[in-house]
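A single protein chain has been removed from this complex, and every other one stays in its place.
Up next is chain A:
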Amino acid sequence: MKELSLHILDVTQNSIRANAKLVNLTIFESIAKNEFTITIEDDGCGISAEKLQNVTDPFVTTRTTRKVGLGLSLFKAAAETCGGYFEISSELGVGTKVVASFMRDHIDRVPLGNMPDTVVTMVMSFEETDLIYEHNYNNRSFVFNTREIKETLEVTSLNEPDILHWIREFIRDGLEEIMEEE
């Protein structure tokens, strides 16, 4: 993947298949700590302990349309290549948590990439599933919460071009604001 945001998009697709009601995405960036950590947590159906052991094995997938499952394997490899770590924990009926941490200045760390487009694509994919996205950049933070938007608009789905357009701008502005030089 050319962008970390594509890994994020990919992993959250697993949450949809796990029938999650809520996905919590947290991105923690700190120049002082030389850290870039992505945490994705859902309340989906979870993964059994047995399955969890080989879930990052590229030759394991729950899919029946093909025999390989590359999503988590690629994300793990990306983190470990960049002096970081990858963790996945899960409990059946409770949910799954994925953490991928990178050395922020590692030469092989690909950029975060286009988060506004990733979030819009997630929202288009999510239907009833909600997303809380918190981005912490050098102790300044931005939060995007689909539940707040649904309450304001009194709708159950945000998959409407006008709403999506607004979300894209909102994310773009929000991230620009926290990443501005002081």
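Convention: a residue touches a chain if its C-beta (ideal position, glycine included) is under 8 Å from a C-beta of that chain, and two chains touch if they have at least 3 such contacts; residues count from 1.
One rule holds in what follows: contacts and distances are computed from a predicted model.
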The complex's invisible chain, by UniProt name, from "(2Fe-2S) ferredoxin domain-containing protein", "Sarcosine oxidase subunit beta", "3-oxoacyl-[acyl-carrier-protein] synthase 1" or "ABC transporter permease subunit": "(2Fe-2S) ferredoxin domain-containing protein"
Residue in contact with the excluded chain [from A:108, A:127 or A:176]: A:127
Residue among A:70, A:99 or A:178 touching the omitted chain: A:70
Of A:1, A:45, A:110 or A:178, the one touching the omitted chain in the full complex: A:1
Chain not shown, touching residues in chain A: 1, 6, 9-10, 13, 16-17, 63, 65-66, 69-71, 74, 114, 117-118, 120-121, 124-125, 127, 143-145, 148-149, 152-155, 159-166, 170
